[in-house]
Structure formats: C-alpha cells, structure tokens
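Heads up, one of the protein chains got dropped from this complex, but the rest are sitting where they should.
After this line comes chain A, so read on.
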Amino acid sequence: MIEIENLNAWFGENHVLKDVSLKVPTNGSFGLVGESGSGKSTVLRTMTGLVDDWEGIMVVGGHELARKRNKDFYRQVQMVFQDPFGSLHPRHTIDRILSEPVAVHGLGNSDARVIRVLEQVGLDNSFRFRYPHQLSGGQRQRVSIARALILEPRVLLLDEPTSALDVSIQAEVLNLLAALRRDLGLTYIMVSHDLAVVAHVCDDIAIMNHGRIVERATASQLAQGSLEHPYSQQLYKAAGGYDRAVVDSFVDWD
C-alpha cells in the first residue's frame, strides 16, 4: 500500500530526514518510534504534503506522489494529530467539523455519513450538536478519528494519537483503532515516543534517531528485546521504568 524509498527532507539548511525507506502492506500497521526531533512526525508530514523541500520516492496505493497532492490523495490518506484540543475548531459543532471534509470533497449525503462515522467511533448521536469543549479528551480524539474516517480513506497516518490521554482512555482509543483496522481494512502508519504503544498496535517497527532509521524490528522481536543498535536498546531499557543503574548507562546520541 505504501512504499517510501530514500526519502530526504530539509527545513532550510537542516537535513531532517536522511534516506528513510519503509514499506507497509495493505491492512498492515507500521510504527515509527523515536524521541523529539528524531524526524518521526516529519515522515508523516512529508507524505501529506506539509513539507515542501524533499527528495525521494513515495508511492501510495500504486501512485507515485508528485510535488502537489491532489484531492484523490486526501480521500485515500488521512491524518490524526496528537492534540485533540488543538486540532478541532473550538467554535464549530461536531456536526460541522465532520461535514466539512464531505463538502470539500463534494461527496454529498453528509447527514447519513456523519451518523455512520459517529457510530463507528463509538459516540452516540447526542454528541452531534455539541462543541469540542463539551467533550472529554478521549471523546475529542474519537471525533478527530471520525473526521479522518468520514472520507472513507484507505490509509490513516496517526501522529501520537494517544499521548495526550490518560492511560485508561488510551486503552479505549487503541482498541478502537485496532477494531477499525480489522473492520475497514485500513492501513496504518503510527508515530509514537512510547515503545509499548507501538509494539501493541504495529506489526513492523522502525526506530528513528536524528532523521535516520537506526533499526527495524517486528513486534515479536521487540517483545523479546532482541534489538541490536545501542540507541534502540537504550530506548527499550528506558521504557522499563526508573532504575538508577540504567540511567547511569545512558549516553547522548548526537
């Protein structure tokens, strides 16, 4: 479904993605893990056309991406952002937030679409005419997911979709994402700093550092902790909680 080869990107003089290559099969789920500044979100932003200065080959659904993305691309590929507070318009009702992409793409029948997509993300119809501030964080993130789903895309790009949520809510949203992938045959690329979240959702995982993929692993390799690159080992150990001896073994990766 998705093939990226030797993707490089720049922010001005700053070389932020260095020869990133990845492949995701249809209905697969690929995880990108790394710390802030590692370039993991930039991969998604470059795919969706939010970064202008890039080189390389990106193929989505059999079509090579050109400099400009057309409408068809956005019907196929949608993105869910980290912060459900910042990504929903505070003065638009949920109904308006969800109908807008339908209008932009001229799909029509927006009433039925809104009702169906709310049901898919587990919100009942009473949410339809509320405003974002009347919803909890988890409900808001469900609305963000609904907004992405309303165009019936094939691919969801998930940029830290649960890191702003409480762990109990995170579990609900992760279960929702798993169910949607199963039921709708979606393909995911998920970006997260949390190794456990990515290991839970994704089959294939890449660990990024300073714009480069330093290691690739499958979920079962990660479960066994069989990582080779010292940077990924360090991340793996850090996920285990506070341990004085482990902290002392940390080095900075420049």
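Just so we're on the same page, a contact is a pair of C-beta atoms (placed from the backbone, for glycine too) under 8 Å apart; a residue touches a chain by one contact, two chains touch by 3 or more; residues count from 1.
Just so it is clear, contacts and distances are computed from a predicted model.
J.: Using the UniProt record as the reference, specify the protein name of the hidden chain from among "TonB-dependent receptor", "NitT/TauT family transport system permease protein", "1,2-phenylacetyl-CoA epoxidase subunit PaaC" or "Peptide ABC transporter ATP-binding protein".
T.: Missing chain, per its UniProt entry: "Peptide ABC transporter ATP-binding protein".
J.: Among A:Phe85, A:Phe129 or A:Phe250, which residue is in contact with the omitted chain in the full complex?
T.: A:Phe250
J.: Of the listed residues A:Gly28, A:Gly56 or A:Gly137, which contacts the missing chain in the full complex?
T.: The single option touching the absent chain is A:Gly137.
J.: Given the full complex, what residues of chain A touch the hidden partner chain?
T.: Residues of chain A in touch with the missing chain: 35-36, 137, 166-172, 174-175, 178-179, 193-197, 199-201, 203, 219-220, 222-225, 234-235, 238-244, 246-248, 250.
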